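What you see is the complex with one protein chain gone and the rest in place.
Entry: chain A
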Amino acid sequence: MHLTNSLELFPEFAVTQLLFRDVKNCAELRKMAMEGKIAGALINPAMVLDPFQTLLAANKAVHVQKVGKMKTRSLYSEIIFSLSPTNNISEAFKRFGISDNDHAVLIVLVHNKEEEYNKDDVQSKVDGQQIPADQMSSLSDFAKIKKLYKVSSQEEKCGSVLDAVICRMAAKDVV
């Protein structure tokens, strides 16, 4: 169901992604995340095309934490911020975090590689149906993603929308 990847640049860490749909308690989950009761990033899966996209965001978040250049308060909020094409933090939370009336959630956890992540802890909090994390694209809102990242049809000639999204996330700090 879940996907776990190791981070080559930070071998001590691993990233686990869990995907849920028909979630009934998004408002509650969001509140718990804001109070720091969930050790994970709660992401709106409509804005994600592929697990690779969130994996890159997690990799970048761990990186900026290591070099002391975080722009937000925690590693998990930094993951959400990394997904955004702009440097506006509240905008990033609004677009890429979950809202109270959402019905799906993607949870991204960063944990010690040696330890299994605290699966039960997270799963017990979500009132919804877990689906395989690699089915992420079934929940993505293509049109919205293209609009938010400003992907033109011209750009799609030389690559996928995912490629375009990834480039913008990577180039955010240098543009």
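Criterion: a residue touches a chain if its C-beta (ideal position, glycine included) is under 8 Å from a C-beta of that chain, and two chains touch if they have at least 3 such contacts; residues count from 1.
One rule holds in what follows: contacts and distances are computed from a predicted model.
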Checklist entry - The hidden chain: which UniProt name fits, "Large ribosomal subunit protein bL19m", "Eukaryotic translation initiation factor 3 subunit H", "Ubiquinone biosynthesis monooxygenase COQ6, mitochondrial" or "non-specific serine/threonine protein kinase"? => result "non-specific serine/threonine protein kinase"
Checklist outcome for this item: Per the touch rule stated above, chain A touches the missing chain via residues 5, 7-9, 11, 52, 55-56, 59-60, 63, 67, 152, 154-155, 157-159, 163-164, 166-168, 170-171, 173-175
